[in-house]
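Below is one structure, written out as structure tokens; comments come after it.
Complex shown without one protein chain; remaining protein chains in place.
As written, the chain order gives the labels A and B, with residue 1 at the start of each chain.
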Amino acid sequence: MEEMKKTQVSSEEKEVLVEIKDLSVTYKSERATVYALNGVNLVIHKGESLGLVGETGAGKTTTAISLLRLLPRNATITGGSIYYDGESVMDMTEKQIRQKRGDKIAMIFQNPLTSLNPVFTVGEQIAVLLRVHRGMNRREAMKAAGELLEQVGIASYRTGDYPGQFSGGMRQRVGIAAGIACNPELLIADEPTTALDVTIQAQILELMADLQKKRKTSLLMITHNLGIISELCQKVAVMYAGRIIEYGTVKEVFAHPAHPYTRGLLEALPNLEKKQERLHAIPGLIADSQNLPSGCHFHPRCEHCTKRCEKERPEMIRLNDDHYVACFAHEE
Amino acid sequence: MNRKTLLKRMVHNPFFMSGIIIMVILLLILWIVPNLIPYDATTNSLLEMNKAPEWFSRGFEGHVLGTDSLGRDILARVLIGGRTSMKIGLIVVFIEIVIGTTMGLLAGYFGGIVDTVIMRLCDIILAIPNLILGIAIMAVLGPSIINLIIVLCFTGWVQFCKLTRNNVIIAKEMEYSKASKAIGASDTHIMFTQILPNVTTDIIIIASEKFGQAILLESALSFLNLGIAAPAPSWGNMISDGKSFLMVYPWIAMSAGFALMFCVLASNFIGDGLRDVLDPKRY
Partner (left out) sequence: MVKYIFKRLGQTVIVLFFVSVIAFLLIRLAGGNPALLLAGDGATDAEIAEIERSLGLDQPLVVQYFKYIGNILRGDLGRSTSYGMPVANLILSRFPNTLKLASVTVLFGCILAIPLGIIAGSHQGTVIDFFATLFALLGQSMANMWKAVVFIYIFSVWLGWLPSIGMEGGIKSYVLPVMTLGWQMSAQVTRISRSGMIDTLHEDFITATYAKGIHPLVVRWKYAFKNAVCPVITLVGMRFGTMLAGTIIVEAIFSWPGLGQLLNTAVNQRDYALVQALLLLSGAMFAIINFAVDIINSLVDPRIKLR
């Protein structure tokens, strides 16, 4: 792991913004314990956009909210650490982490229909960020909120409207405006387009790409859509059952997927250029996070499974500067 | 939810368990103890007026909770009055459920004019506070147990009706009702096999709380001498009797008050506990 970080820094000469080390999180419910994260290692550099892909339940959202220390009460961090700009997130005081939230690290939520407070105007919901973090008074903040709305393509006079008066796509624009209000260093977007129509998805993605380039914000893009990643991100991390199983530049990983799961994901995409009889599907179901398989979590679904995969858990191996994978098949 | 989780949740819910325990103890006392004491609830005894409680110094032989201003044994009165209240509470809740769910099913399932008429009726009943409506009706009908039950039911079924109606409207839109309709099930069949089971949880919760509320309303009316008429004992008219002697013989009002409190408390504890235990959203 240490080695991996060093090589990355030297090869790309970029500063590390977020470093997640061996993060494990469990959720306790009445009947069972859910192992959501099982040793996640992830690095986000300044100004870079990283895509986090995986199926539902792979632990993408948990990773994101751990960063903000917003895990629900029934969740426990069982191990690992998170560093933001060299500071340990877990060791911050309540006040310190609060000053980061919304200001340095902002988040855009998955469902725009439920992530805006229905009884406050959208202007108020954007303006509050500026009042808390920038010390603006009510009127200044409202004015700034109007300007932010303009930037995401909504007329500024609509600051006085309630979320109920906007369509889904418009609400997600409001969510984005709130996300960029304080010019954050890191913007986390949790499947920001999943709940939207396809045509609106494209507009939102374009807007996000545009804003990210202009503002040089780091972006953590959580999605299960590989298309979004290839359009929007430089780096990609593939998650499976609470672990990162493949990491690298989008170009490298998409061109030469090393993990059987990543290969499966890519093959499951329809390819318009090649003539195909039918799409590939990865056999089996996603790992049950209440009852994880031993060894490599993917082994029950893997075509190349060996005895060793059933017993041992593979660590990240460096294939080249731009590509890492957690699979025994690539050990020399 | 399987039976095991349900049982586990029940046992681990302090309110539910205390409610059940209080209720069971109360029922046992109400139906066993009157057979052990040598006094009648309505026999006056001029020689034994306003005697202070003896607690259990002579077992059940003496006036364990003292006597009232007419020399009647308070323990016997509390217990017999309690039996009446419990019976009335049960009967009232049962009738309320039958009327309320039927009306609610009709309103929710057929909608349109049926719905409007039933809902307006509910609004009108809700527009006058329970106790005031109860007092007015009792004043006109005159105090008797049957009239009391009629009054309590008249004001109480609305909640079941509204609950059932709202649930039916939600359930009607759900896939399984549409699916049943698509395979040609009749309206009544759908109503009783598909929709009713979905509202039972809420009905059970409301019913356990309504039981206490019915007893509260009954004792309030009895307190105002509009419910169970003297000399028949009831917790309400005992508190009313005792109120006048609070200065000198406080025990007359206290015993009935405590009994009433425990009874309603048990009912509310059970209702509140069930709300938690049966909550499908709970993780």
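As a convention for this text, a residue touches a chain if its C-beta (ideal position, glycine included) is under 8 Å from a C-beta of that chain, and two chains touch if they have at least 3 such contacts.
Quick caveat: nothing in here was measured; it's all calculated off a predicted structure.
Enquirer: Can you tell me which of B:I137, B:I169, B:A232 or B:L278 touches the chain that was removed from the display?
Expert: B:I137
Enquirer: Touch as defined at the start, partner being the missing chain; which of B:M49, B:I170, B:I204 or B:L224 qualifies?
Expert: Once the missing chain is taken into account, the touching residue is B:L224.
Enquirer: From the listed residues B:M49, B:I204, B:A230 or B:L265, report the one that touches the chain absent from this view.
Expert: B:L265
Enquirer: Quick one: say which of A:Y83, A:Y162 or A:F254 touches the chain that got left out.
Expert: Within the whole complex, the residue contacting the unshown chain is A:Y162.
Enquirer: For the chain not shown, which residue from B:I113, B:A127, B:I146 or B:I183 touches it across the whole complex?
Expert: B:A127
Enquirer: Considering the whole complex, not just the chains shown, which residues of subunit B touch the missing one?
Expert: Residues 14-15, 120, 123-124, 127-129, 131-133, 135-141, 212, 216, 219-220, 223-226, 236, 239-240, 242-243, 246-247, 250, 253-254, 257, 260-261, 264-265, 267-269, 272 of subunit B touch the chain that is not shown.
Enquirer: For subunit A, which residues lie in contact with the unshown chain of the complex?
Expert: Output for subunit A: 65, 68, 70, 98-103, 106-107, 109-111, 114-120, 128-129, 132-133, 162, 164-165, 175, 178.
Everything below uses one rule, namely that only the chains that are shown with their structure count from here on.
Enquirer: From the mean C-alpha coordinate of subunit A to that of subunit B, what's the distance rounded to whole Å?
Expert: Here subunit A and subunit B have centroids separated by 54 Å.
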